[in-house]
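See below for the structure under consideration.
Other chains dropped; remaining ones untouched in position.
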């Protein structure tokens, strides 16, 4: 898979408006990431306005991190409207498996909205794919991670979910998987310190929405672009806030700086993408 | 217009409590900005308590960035109570024009609450002034900016909105306008990197609320103080996080640091304020 890095240029050139219905924990970081990519974030979650907001947007991101009974109808209405308008929709199934409210919302969303991309951590993606995963809050447990040992089986699982939903499926972790029904890529960028701050997964979904807004007809490439951006920026930030120089506070600041200054040639040079299926 | 910089001293001396009904995207930055000025932030948005919270506050800021059907009644109740108590109210009409929900809320707010200041970006202020502006999310499009070329016309537009509402009208952008019915000032401080982080506009409204809380009888001066604080702090932060040293993550940190350490003499010395009408 080549050429995905150029979607970064497209984002910087076209300033896609990205509508997010997301959680209040990491929303500020998500907005700043979209800006750092050249996009324009708008957060709006009242059922009375989301259809109009999605109409002026290039993409929609639905993140169920702090969903409630009032925002689920907004997610459904916005998602259907985006479908009708042909705008790409990203789903971040935060905490899938952790409660009936989340699981029922996910069932309705997957039943009523067509997603361009579904991006979760490995535990969330396994849950959506039908595995009996014991949810451990919103962070993936070690037993659900994608590893070199389970890479092919994990890739088939993700490809299966992609075939069933029509979405590009992204399972994030030490190894990220980006799956279409018949092709799966592994992204081996990133740094363990991304798990030391809240919201790296949410930011990845926001970045995915921005890349899809810039390249709506190239969903696999947009997802690869987004995951390599987050991974490479994580590597740069980890180098800048080495343990003797800083912790998660510094890392988080440098992560945003790194996304902002990343160029598509640098991204292409550093991306470690491999077809695994 | 002289003497506005001394309102910064008044804020540091009197610790005004600033009640904000605001969006969940930038609320943390707004609270930290109020603290950096010497004020005391309180966020509260349930209709059942906002009238009591406004009663213990020096000023109220209403920001519709992520309004919903539950917070609009709170905005109206708090605004009317603040009016009854003689406390200044600031309106930040985020995303004006982007949805009926926002436009209807703004119509009710402007009809039922008397604002001391209305601070929006140039697109939002043009919308409120009656121009047919195509909303582009929450960021102003280039075609709506205040420029040297349209300065007098823009000043007249803002003065007209001020005359109609009784509020000091602030249109933020590369050139900020601060408008009374019969006098308009341009503020030429600031840095383009303020648009590279989310919430610079929201922070400006929060700072405006804090300055008004410290000087409720000097609304034009308080607005000039607030806009020069944000502009000068933006200049300082941009110098500290020069492109080779940092991006929006660093800039945002230095912006808060700069507001915190700004003195009124430094503000007066660096402020670039000119009467344009």
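Details
A and B label the chains in the order they appear, each numbered from 1.
Definition applied: a residue touches a chain if its C-beta (ideal position, glycine included) is under 8 Å from a C-beta of that chain, and two chains touch if they have at least 3 such contacts.
Because the structure is a prediction, the values reported are computed rather than measured.
Of the identical chains in this model, 2 are shown in place, and the full complex in the file is built from 3 copies.
Operating definition for what follows: only the chains that are shown with their structure count from here on.
Between the two copies, chain A and chain B, the C-alpha superposition involves a rotation of 120 degrees in steps of 5. Within the complex formed with chain B, the residues of chain A that make contact are 17, 19, 24, 27-28, 31-32, 35-36, 40-46, 48-49, 52-53, 56-57, 70, 252-261.
Chain B makes touch with chain A in their complex at residues 23-26, 28-29, 65-70, 95, 98-102, 135-139, 196-199, 243, 246-250, 252-253.
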